[in-house]
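Got a structure for you, questions after.
Left out: one protein chain. Kept in place: all the others.
A, B and C are the chain letters, set down in written order, and residue numbers restart from 1 in every chain.
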Amino acid sequence: MDNLYRDFILEHYRNPHNKGSLDPHDLHFADSNPTCGDEMSMSLVLDSSRAAIADVAFDGQGCAISQASASILTDGLRGQSLDEVRDMDPKDLLDELGVPIGPARLKCALLAYKVLQGAVRGGEVAWPAEAEAAG
Amino acid sequence: MDNLYRDFILEHYRNPHNKGSLDPHDLHFADSNPTCGDEMSMSLVLDSSRAAIADVAFDGQGCAISQASASILTDGLRGQSLDEVRDMDPKDLLDELGVPIGPARLKCALLAYKVLQGAVRGGEVAWPAEAEAAG
Amino acid sequence: MAVEPALSALTPGAFSGTVLRSDFAVFDRPTRSGKRLVFLDAAASAPKPRTVVDTMADAYSHHYANVHRGIYELSEDATGLFEAARGKVAAFIGAPSKREIVFVRNATEAINLVAYSWGRANVHSGDRVVTTQLEHHANIVPWQQLTAEVGATLDYVAITDDGRLELDDLREKLGNGPKLLAVAAVSNALGTINPLAEIVKMAHEAGALVLVDAAQAAPHMPIDVAALDCDFLALSGHKMLGPSGIGALWGRRELLDAMPPFMTGGSMITKVTMEGAEWNEVPHKFEAGTPAIVEAIGLGAAIDYLTNLGMDAVREHERYLFERAWPALGEIPGVRRFGPNDAETHAGVISFVLDGIHPHDVATVFDSEGVAVRAGHHCAQPVMLRYDIPATTRASFYVYNDLDDIDALTSAVRATQTLFAG
Partner (left out) sequence: MAVEPALSALTPGAFSGTVLRSDFAVFDRPTRSGKRLVFLDAAASAPKPRTVVDTMADAYSHHYANVHRGIYELSEDATGLFEAARGKVAAFIGAPSKREIVFVRNATEAINLVAYSWGRANVHSGDRVVTTQLEHHANIVPWQQLTAEVGATLDYVAITDDGRLELDDLREKLGNGPKLLAVAAVSNALGTINPLAEIVKMAHEAGALVLVDAAQAAPHMPIDVAALDCDFLALSGHKMLGPSGIGALWGRRELLDAMPPFMTGGSMITKVTMEGAEWNEVPHKFEAGTPAIVEAIGLGAAIDYLTNLGMDAVREHERYLFERAWPALGEIPGVRRFGPNDAETHAGVISFVLDGIHPHDVATVFDSEGVAVRAGHHCAQPVMLRYDIPATTRASFYVYNDLDDIDALTSAVRATQTLFAG
């Protein structure tokens, strides 16, 4: 418990980074967590090479886990190439959150990842295998 | 076992009474036992009052129980009024068979009753409650 | 002020939750948190009393065979137990005949059966079907599919700020002459107990049949379909202390008789040739293939358990808990409760949100306190839409709950608020 809601997570939740929307943007995608109905969108602005991310913002309501996860994930995106983003391992995001996330909350933790993948792949992607067990 | 297949039943099975068909006849009905698919038909000839049974025959393949039951049931029909037949209690037929019939065979034992009721009521009737438990 | 701990010593309603807890093996289970398990999610699915588990284990061990077609002792045994369970369901809901009880997987299948079989035969282009905004998705989506497929219209009865059906709106929707009104007896998202007798009367006067979704009512209060005068009723075994994989549809005999089959295959036919098939009598016409035999028997055991407590006493017990929990939650600043205020029209289901804390986080913190509650849209997204919220946290009561559990609930609310206030 205290483990899951460490100050670090709660701090990101209370003051999420990169929250809002970017207009104009190059890529945009919205998706939702079927377990709870929470929706999240992400807007990306590409750099002049059109192959890497210059700016990013996410939007939508959600729980502490999904908000903190989106805040942390987006923090690391600027400068990354689209190829790097496509190859991203969802486990790395779970590691970065650094808290034990039970199966029922994995979709909360990975929603930002799923939305991001939808944006850079141009369409909805399946939930990572990690989140499957929770249905 | 020896109980169920008493000589009495086997004798009726080997040499059923009133087996065959009557032509012309006044009433005719055919029905089947869904548990086994056995079909049975019955033809009735009425007397001049048109309200009582003058002659009867049943036809169709079936097991020893259903054949013996039809043989015994039809034996008692001549001279009975249609009203009496309609009021018949299926329990009486089971009593007359005089052998312990498990739920799985009740439809065999009562098929003749059901066909007869269909004939005198002019259409299919439901299985008697006794036979319901066996589905 | 929250509930006085002293109250816990009282016998709530007609029997004591503390005593009944020993009937349920799950409460012996150690929890991850090390705390006592406070189970407040009966509305999703109920724990099983030992008698249900034991009845099923005995049936699987000593009375199991396929039903209806076996000419041997074991199959006669299984058939007898299975059909006796059908009789128990009929008696439990006041059905005139056990032939009107169709075994299905769950309430969802019961409603789909009616939508496919009765619906496709009776709802045509230009017709209307009415449901309500407080329904579970199971009582919405099948009607969306049906009406979209045949070109009919689906109307939704609105709900009030305190979670009741707007009866004036219902009257208006019925004024269009719908073929069917599909309505819940009790809302799983708001706890609302709908005034069913009145609703059925209104619908019948308007010429509509009434399907009652009793998934949340059958487990918690007496039901009498004959007195209610409804036309179809759906329930799920797993919510009423019975096994998963079993539920029942009740329908008026003449409606069931006239309906075409839904699924087809073995047992539901009297004759199959290569040209076509003839259907068996109800309820078999609607039970294609090998049924959930032992699950039906287990549901019978659950019904015995509930009948033994008495459904009036069950309702009384939950009303007692509601009457304590509702104000206790209301006294805590930052708690918003949903649904009607009074215990007459509010079942033992309380949906609430905590200001500034997502319901999912609430449930996770509760779990760490040993308190099992549900968070989400409760498969009732139109309700969430109505109140403009993404989700709620929901606590729901049953026979094994007591005032200690209400204390645990309010304590968990405070603990969550403290954690997030950081």
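Everything that follows uses one rule, which is that a residue touches a chain if its C-beta (ideal position, glycine included) is under 8 Å from a C-beta of that chain, and two chains touch if they have at least 3 such contacts.
Nothing here was measured: the structure is a model prediction, and the numbers come from that model.
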item: Candidate in contact with the missing chain, chosen from C:H238, C:R252 or C:R337; value: C:H238
item: Absent-chain contact - pick from C:T364, C:N401 or C:Q417; value: C:T364
item: From C:K48, C:R252 or C:H317, residue that would touch the chain that is not displayed; value: C:K48
item: Positions on chain A where the hidden chain makes contact; value: 32, 34-35, 37, 102-105, 126-127, 132-135
item: Where the missing chain touches chain B, by residue; value: 1, 4-5, 7, 10, 35-39, 61-65, 102, 105, 108
item: Contact footprint on chain C, counting only the chain that is left out; value: 25-26, 28-29, 31-33, 37, 39, 41, 44-45, 47-48, 50, 52-54, 56-57, 60-62, 64-66, 69-75, 105-109, 111-112, 116, 133, 136-142, 144-145, 148, 156, 236, 238, 243-246, 261, 263-267, 269, 271-274, 276-277, 288-295, 360, 363-364, 366-367, 371-376, 379, 381-382, 385
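FYI, only the chains that are shown with their structure count from here on.
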item: From chain C, the most remote chain by mean C-alpha position; value: B
item: Centre-of-Cα separation between chain C and chain A, whole angstrom; value: 36
item: Inter-centroid spacing, chain B versus chain A (mean Cα positions, whole Å); value: 74
item: Chain B and chain C, separation of their C-alpha mean positions in angstrom; value: 45
item: Sequence positions of chain B contacting 2 or more other chains; value: none
item: Set of chain C residues in contact with two or more other chains; value: none
